[in-house]
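Left out: one protein chain. Kept in place: all the others.
Showing subunit A:
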């Protein structure tokens, strides 16, 4: 009788180990694609970039404020459309929500020319090695990460923000509560 129990125990143990391996294999295989990509609720990875005026911006320095982290390119039409809204609201929410616009590695001339043309005053940095872009897994442009004062991601917006009200709603959500 005792031996039978032992056998059952052994079999269960071996099957459990095998089942564990199989589940792990299937899990890693299925999540291969999405592994490493960010989701709402994740902590926004820290980074440091120098803007076109030579100032350094480290994301963790913005703790306590909301951050509108925008990835853009000069050729991208929807990026052009949302810039004026961003400029307007950056001034409106000054001190509460900050904009960090990350250009995806174009030349200094193109970026400064664009900023002048659209009269942009918020900090714009060029991600030369596309390191920050890779860290955030950005593919289509524009992509905007709304980061809460505690440093977690509130929302990821892929595509252009055409209406000013859309942008305002995003700003309101990450505004520090006080």
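Going forward, a residue touches a chain if its C-beta (ideal position, glycine included) is under 8 Å from a C-beta of that chain, and two chains touch if they have at least 3 such contacts; residues count from 1.
Just so we're on the same page, contacts and distances are computed from a predicted model.
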| item | value |
| --- | --- |
| Chain not present in the shown complex, as UniProt names it (candidates "Cytochrome C biogenesis protein", "Methane/ammonia monooxygenase subunit C", "Phosphonate C-P lyase system protein PhnK" or "Branched-chain amino acid ABC transporter permease") | "Cytochrome C biogenesis protein" |
| Hidden partner chain, residues of subunit A it touches | 1, 3-4, 7-8, 11-12, 14-15, 18, 21-22, 24-26, 28-30, 32, 35, 45-50, 58, 73-75, 77, 104-110, 113, 125, 127, 129, 131-132, 134-135 |
